[in-house]
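Yeah, one chain of the complex is gone here, protein chain that is, but the others are all in their spots.
Moving on to chain A:
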Amino acid sequence: MGQRLYVLSSGRLRRQQNTLVLETDEGKRFFPVEQVDEIHVFGEIDLNKRLLSFLTQQRIPVHFYNYHGYYIGTYYPREHYNSGYMILRQAEYYLDECKRLDLARRFVDGALFNLYKVVRYYRNRGKPLENVESSIESHRSRLDDLHDIAALMQAEGQAREAYYSAFDIILDDPDFAFEQRSRRPPRNRINALISFGNSLLYTAVLSEIYHTHLDPRIGFLHATNFRRFSLNLDVAEIFKPALVDRVIFSLVAKKQIQSRDFSEELEGLYLNDRGRRVFLEAWEKRLASTFRHRGLRRNVSYRRAIRLELYKIEKHLMGEKPYTPFHLRW
């Protein structure tokens, strides 16, 4: 099983025979290519075509982030799993209004269930979250009555808004006041953490999609325009509460991330280098943590759970088994 290479420093990434080399001011670091599954580039990196062909041959996707840690794009090597059958099924489910709506509804339902679970968890620990909980539940219960994608997206947005209002109660830390969701730029620390975490989740799901027969450009809830990846956004909704939010709560509660880990720029607030390192470490740990999977009858990591989710979607598209989203069990 490979690892993920996070490049935070600046320099040159290149191929040297059959290894990857990162050259920085501090010297050369070698990474055996067999051990690398995907690369995430945060620093200013020079690279050439020779490296890209090597990465294609080794089937390693590369995700790029800008100066602020926002996702820019992915070098997605030529598809290595290809099934004409599966792509046609995926397109069929996209084009058929009923089938698309049904699948989109399943994504939203899974997302809302997991939001509810997080709130429930903290409510059980004495936090006054009754209103938030019932608000999420009421949005979830009306999903069956919604008959277009826009309405589903809206319900999801409203449930999430209610959910975010729980953040201040859960975190209870003036340094990490939530206030409201602000994306570009994030206006406070908690928003910066959410944005960074979501970017990481989108790319993690995309990397897993690369190992399946699904086409990442055909999403069901998020609009497809065949230029951008969107299936990963659909699947990410299910896992945000379990992965991103959980990491944030834990980092803040344990004071592993503090105000000094952010820098203020152009009205926005962003994680600085140290902050990113801390976040990435916790992120990797979270993805590697395991739980007992009832179908496989063994422990699987959350990263693997993302892959399994994609397999379930494949089976849904094949018409074999209706997709039931991953449920947090706390």
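Everything below uses one rule, namely that a contact is a pair of C-beta atoms (placed from the backbone, for glycine too) under 8 Å apart; a residue touches a chain by one contact, two chains touch by 3 or more; residues count from 1.
Just so it is clear, contacts and distances are computed from a predicted model.
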item: Name of the absent chain as recorded in UniProt (options "Na(+)/H(+) antiporter subunit B", "TmcB1", "Osmoprotectant transport system permease protein" or "CRISPR-associated exonuclease Cas4"); value: "CRISPR-associated exonuclease Cas4"
item: Listed residues A:29, A:117, A:187 or A:307, member touching the removed chain; value: A:307
item: Candidates A:3, A:18, A:48 or A:82 - the one touching the absent chain; value: A:82
item: Where the missing chain touches chain A, by residue; value: 1-2, 80-86, 211, 213, 293-297, 304, 307-309, 311-312, 314-315, 318-321, 324, 326-327
